[in-house]
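Let's look at chain A:
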Amino acid sequence: MNPSIRAVTVPKWGMAMSEGKVTRWLVAEGAAVGPGVEIVDVESTKIASAIEAPVVGVLRRRVATEGATLPVGGLLGVIADASVADADLDAFVAGFKVEAVAADDGAGAPAPTYVEVGGNRLRYLAMGDGGIPVVLIHGFGGDLENWLFNQPALAASRRAIALDLPGHGGSSKAVGAGDVATLAAAVAGLLVALDVGKAHLVGHSLGGAVAARVAIDHPEAAAALSLIASAGLGPEIDGAYLQEFIAAGRRRELGAALGKLFADPALVTGDMINNVLKSKRLDGATEALTAIAVGSFPGGRQAWVMRDRLAGLTIPVQAIFGAEDRIIPTAHAAGLPSHIIAGAGHMVHMEKAAEVNRLIGGLV
Partner candidate 1 sequence: MQINRTELLEAYRKMRTIRVFEERVHEEFATGQMPGFVHLYAGEEASAVGVCLNLSDDDKICSTHRGHGHCIAKGCDVPGMMLELYGRRDGLCGGKGGSMHIADLSKGMMGANAIVGGGPPLACGAALAAKTLGTGKVAVTFTGDGGSNQGTTFESMNFASVLKLPVVFVFENNGYAETTGSSWSVACGDIVNRAPAFAMPGVMVDGHDFFAVHEAASEAIARARAGEGPTLIEVKVDRYFGHHEGDSEKYRAPGEVAKLRAEKDCLKRFRKRVTEAGLLQAGELDAIDRDVGALIDRSVKAALAAPMPTAADLMTDVYISY
Partner candidate 2 sequence: MARKLTFRQAVNEALRQEMRRDPTVILLGEDIAGGKGSPGEQDAWGGDMGITKGLIGEFGERRVIDTPISESAFIGAAVGAATSGLRPVAELMFVDFMGVCFDQIFNQAAKFRYMFGGKAKTPVVIRTQMGAGYRAAAQHSQCLYPLFTHIPGLKCVVPSGAYDCKGLLTQAIRDDDPVIFFEHKLLYDVAEDVPEEQYTIPFGEANVVREGNDVTIVALARMVSFAKTAAETLAKEGIDCEVIDPRTTSPLDLDTILESVRRTGRLVVVDEAHPRCNMAADIAAQVAEQAFGALRAPPRMVTAPHTPVPFSPSLEDLFVPSPEKIATAVREARAYKA
């Protein structure tokens, strides 16, 4: 088999994903492609996303037709040099076999676990080994599933741990004063409990402020800091969004709120809304979110701005923002090594996952 022929397959986004639907091809057969070039839109029940070319080459075959549903690992298309013979491509397509990929309850699928930290239960999901570990900290109202496009990719070459902050997802609902320091202390405790050592702390939004606070309070725990659409860089934040998110108990309201997080609100699927609702309906979740909103964002302003203290850090730091962020002003990235990604909103790590993954992977 010709080694320069590369398959583009349906990725596995999140534990429950077993198949994906091809919604739209974005490039024609014969187009030159490479990392950073989105070639096809695929939709799972959880989310829709564009898939980038894994390697440089020519998109020689669009195997999956628009509208088709394929299993995870199913063949979407084929990239190869222009020089590869058509017959070889046909043989490759004909001989392609989908490797069985564990779905939800299949053996071997990574599942979240729990650890007790300071009397509270924290949920986390660990994947991969070695390298400088990355720790992924979601934002206000999120959970570890927010990293479903990032964690598997990052885990390919390092230990990657995603966690649920106190008050979120499957973690206990006690959040104390709801301020960044309290949340950071819980994360620091988790890192000790899991014996993570020095990690690349990656935080999104509120999680960015938490990551920074961990790095500041526990320099021994931080190898690098990636701040994605991060809080903690300036006082402004869309306080109305926070209130809207907290108040949204129903699908429609929540869908409208979540739409604000994306440059393309159509990316919000029913499943995504349902999953957020599932977390929000847990006893104590609304109270926890309210406490965090009060503790971290009183009066719709950010209570903790750590811009000057970042200057004191000796580790690599980067800020990543979506150009169309409607929650935290992109301008907050100013003065930091930063990447403003076009065509993405506040959930830039979901909307432009491949690019964000490259930036995270490239920092240390």
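Keep this in mind: a residue touches a chain if its C-beta (ideal position, glycine included) is under 8 Å from a C-beta of that chain, and two chains touch if they have at least 3 such contacts; residues count from 1.
On the choice of candidates, all candidates are chains of the complex that A comes from, given by their letters.
Here the structure is a predicted model, which is why all the values come from computation and not from measurement.
Any copy counted, the candidate of 1 or 2 that touches chain A in this complex is 2. For chain A in complex with candidate 2, the residues that touch the partner chain are 69, 112, 114, 123, 170, 249-252, 269-270, 274, 278, 281-284.
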